[in-house]
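Omission of a single protein chain aside, the complex is shown with its protein chains in their original locations.
And now, subunit A:
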Amino acid sequence: MEKILNAEKSGSFPRFGRRRSKLETSSFKLENFKPKEADENQITRSNLEHGVKRDHMLEQVDQFIENLASARDKSITPEIPDLVEQFLKMVDYRIGTYEMREASVMFGQNQEEDSMFFEAVNRLSKIVSNLDEFILDSETNGCFNRAGSILHHAMSLLENEFVALLDVWKRSCNVNIMDSKTPKIMDSKTPKTPKQSVFDSNPPEMEIEFPYFTSESISVMNRVATAMIFAGYQPECCVAYTSLRLKALDAEFCNQGYENINMEEFQRMEWASQEREIENWIHIVNYCTANLFPVERQLCNSIFEHASTAQRLFGDLATSLTIKLLNFPNALLLIKQYSTEKLFKFLDIYETLCELISGIGNDLSAKDLIPDTSITQRRIGEAAVSIFCELENSIKSDNGRIPVANGAVHPLTRYTMNYLKYACEYKDTLEQVFRQHNETEGSTEQEPKNATEGNGESISTSHFATQLRLVMDLLDANIDMKSNLYKEPSLRYIFLMNNGRYMLQKVKSSTDIFKVTGDDWSRKRSSDLRQYHKNYQRETWSKVLQCMSHEGLQVNGKVSKSILKERFKSFNAMFDEIHKTQCGWMVSDEQLKSELRVSISAVVIPAYRSFLGRFSSHLDTGKQQQKYIKYQAEEIEGLIDELFEGTVTSMGRRRHIHLSHGK
């Protein structure tokens, strides 16, 4: 303590230069307040005096440093002026003063005092680094040793302060979490909501967002780091920074509800839990890409002035975190077979990784990560491809022998189309995935056709479109095969129409899928449908129309009543039979249903009307007409409008509801 007092005598800072007893020094907080009884004038005069002395001393010290730096012959031991010793003592004393203060708030109480301190430390660094180059004698060596000691003392102080400021988590623990001995942050199993911060309940200071630093503390850290680096303590500064930021980022991960899982454990989980983990993972990676990394980068840049240092430090952090994050998708890949609907989760992961990669891509310092990330991404892509191909397999292997009742849309059609529609929402990602896949496979099998170069609209060149059409063709083939299960040709056509129409509507209803399938497909599909329609007409109604043919009714130039009766009878029977059966058939698409009815009416009604008009008079009025002319033309129309409701068989109503509402 004697030393300190001596130091104070010889070269203390002006603003605080009043003599102070031991007691005063230890109760530091008081020293910023002016003692009430103090004589203002005296203080001013004393400050001035001290200021002059100090300025003189600093000038001398600067001159000394200048001399050291410019000396050509470093073998000549430099003479060390007394003022330098005084300067050292002063610095030592100031360190002692700062050391009394609470960590993390050492600086920032008095800007001027802080500035002088940092300047003094920088001067000290210069003295040490310059003296280092000389050959010293025992006396100067002693001074050099003292300077080195004090410098280290200063650096320890700065490092402690740096650590205290940087260790936000510990600070917040000190405030309130530590009390409960087990920090909440570690225990919280499901703080899944991103915004739920551990720091919520802390004083206002803590309500800032990650990384939870006030601009003041950042500027202090910057000053400290700059001083440490200037003094050659960069390694210490960087080690402390990296360690504490890793710790803080861990805490932040935890805060975001993310936990490391080991591969083995993950592999044993049920899909529902795995799905939750996937969501969690996507959340945390997106959070990293969008928030954490940019913010962290900024923090690094604002603390470390040298771009290269900042870049390296950030790069190391990002690398360390990313490699750990990549463990998760790798764990996912351990499970070989996923069912088709899991495709979308994989695509989500793939997209997340894409963004992560592009995020890293902008950052030179973390570029090393890209290969690792890409490998993982590629594998996830491969998994997605194999899941998608699983759809093909499931279509191929759908060989049910029982036709869907009433010719309605087959569940497979619904499932596949809804699946494809949903998949098309990911079309760009799927395109990328399939392109990558085909590249790896040597692109021998599926070189996309119709490559028209430089034409962005030519979707047919797309790898995914090729794949999608393959699936649609498979579906077509399968539906065609299933249609053969219907014994009745008319119903077969209804079935084909229903399914074809469903596909067409799905395609048209979504611009995404429409773009992928292309115009041609829709045109072809429409013409197929028209053909089915015609075939249906022919199968069902040509015989009916034959009954109403004006031909063959005349025997010897006269209309034969018996033939006419026969015609009416068979028309009635046929029509009733058709009505009975086909009311039960199901056409769920309203437009298709009405098209069918309109077209049937358009053929049947005029024919019936004309037949009726031409021949009804040949039947005796009254009983005979009543017996043979069962329907008026309007009634026929009404009955035709009852067709395809699927009403007769109650089966019709309960159709494949599950899949029909697939997203």
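The rule is simple: a contact is a pair of C-beta atoms (placed from the backbone, for glycine too) under 8 Å apart; a residue touches a chain by one contact, two chains touch by 3 or more; residues count from 1.
Definition applied: contacts and distances are computed from a predicted model.
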Record-based protein name (UniProt) of the chain missing from this complex, from "Metaxin", "From the Czech 'roh' meaning 'corner", "signal peptidase I" or "Proteasome subunit alpha type": "From the Czech 'roh' meaning 'corner"
Residue of A:Gln60, A:Gln109 or A:Asn141 touching the missing chain in the full complex: A:Asn141
Residue, one of A:Glu85, A:Glu355 or A:Asp372, that touches the chain absent here: A:Asp372
Chain not shown: contacting residue from A:Ile218, A:Met263, A:Cys389 or A:Val559: A:Met263
Residues belonging to subunit A that touch the chain removed from view: 99, 103, 128, 132, 136, 138, 141-142, 144-145, 147-153, 155-156, 160, 163, 167, 232, 235-236, 238-240, 243-244, 246-247, 249-251, 253-254, 259-265, 267, 271, 320-321, 323-324, 327, 330-331, 333-339, 342, 372, 375, 379, 390
